[in-house]
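The next block holds one structure in the form of structure tokens; read it before the comments.
Heads up, one of the protein chains got dropped from this complex, but the rest are sitting where they should.
Here is subunit A:
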Amino acid sequence: MVQLKCLEPLSLICAGGCLDFWVSPLHPERPVDVRVPFTSLQAVKVFLEQNNIPYFILIKDLQRLVDDEKAQMVHQRSRALSVETFNYATYHTLNEIYDFMDLLVAERPNLVSKIEIGYSTEGLPLNVLKFSTGGPNRPAIWIDTGIHSREWVTQATGVWFAKKIISDYGKDESLTAILDKMDIFLEIITNPDGFVFTHTKNRMWRKTRSINAGSSCRGVDPNRNWDAGFGGAGSSKNPCSETYHGPHANSEPEVKAIVDFVKQHGNIKAFISIHSYSQLLLYPYGYTKTPVPDQKELDSIAKAAVTALSSLYGTSYRYGSIITTIYQASGGTIDWTYNQGIKYSFTFELRDTGRYGFMLPANQIIPTAQETWKALMVIMEHARDHPY
């Protein structure tokens, strides 16, 4: 009792019993746990040391633990439990989008599956959603978003497209007809390393995050790394440049994974790669002024697609080949896919035209996705109705 009594002065250190005993002094052999407010810390330490009472710190900063836990709980609460409750009108992190993909597959396993086509430089899985109603190797449509990581509206619209496809299958006649004949592949985060970097370090990061030998600058422009006019005018050989084409074609695992997938699949009929911003619908070529053989057909599809797009909110798009509409760019995605025989190869540049640019307000995500979907439907319907 004497030993316990000697602890009594402790409670006098702060008036009103502010020392919070988590394990009260009950027995001389047992330890005592006490929460000490910051202002009393010194006094308590002095008391314990002067009285030769051994102590050690279990938790250094309780408030921090409480805050962290609270944040975790809030995050948990806001994490969507279903595809229905997922917030499509906001920008998400990589983990949130990858979780969404798993939710989607779990909810509609007969329609959606997830394929890992490879790994990024930093080891992140390259996930592709496959929408299919059967068949061994049906003709397919490929859509990718987020190849340039700073173009955030594109990954966000990719997420919306995934939801749209599962919602409309069985309800929308045209989409159902497409999926009854063809598969759709959707890669939402085509450049995951870059995407993570835009969230953590630099919102304006465009390229991959590969290490460039002999340079302190990282990353390769994934839309200059394809084997179509590789290394030509309209790309840079400087690793520090935003349009650096890389040491050789397909040097980037993110690009190689798609190349391997496309070649191995062998039956892709339409390929659509989505970027922002500028409000454009483009077809090949970017690396040369020579028009593609299918120029007339692609041009008329583009015209119809752009008309459909603007019917919703009046958003005006321009269209044409890459080189005549924007500028010369070599080693680009759809130049390669077109040369592989994928006739219906298109690139979108989504909203806006420069007012916000890459920093498009989140309240424009859904309208952008809705109008772009209309254009996509035109392209997909055409592919469905014009097999080759």
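Points worth noting:
Keep this in mind: a residue touches a chain if its C-beta (ideal position, glycine included) is under 8 Å from a C-beta of that chain, and two chains touch if they have at least 3 such contacts; residues count from 1.
One rule holds for everything that comes next: contacts and distances are computed from a predicted model.
Remark: of the listed names "glutathione transferase", "Ribosome production factor 1", "Retinoic acid receptor responder 1" or "SERTA domain-containing protein", the one matching the undisplayed chain in UniProt is "Retinoic acid receptor responder 1". Of the listed positions A:K237, A:K296 or A:R355, the one in contact with the omitted chain in the full complex is A:R355. Checked against the hidden chain, the listed residues A:L26, A:I59, A:I115 or A:C217 yield one contact partner: A:C217. From the set A:N110, A:N137 or A:S316, the residue in touch with the chain omitted from the display is A:S316, counting the whole complex. Panel shows subunit A; residues 90-91, 152, 198-199, 201-206, 216-218, 221, 234, 236, 240-243, 278, 280, 316, 318, 320, 324-327, 329, 354-362, 364 of it touch the chain omitted from the view.
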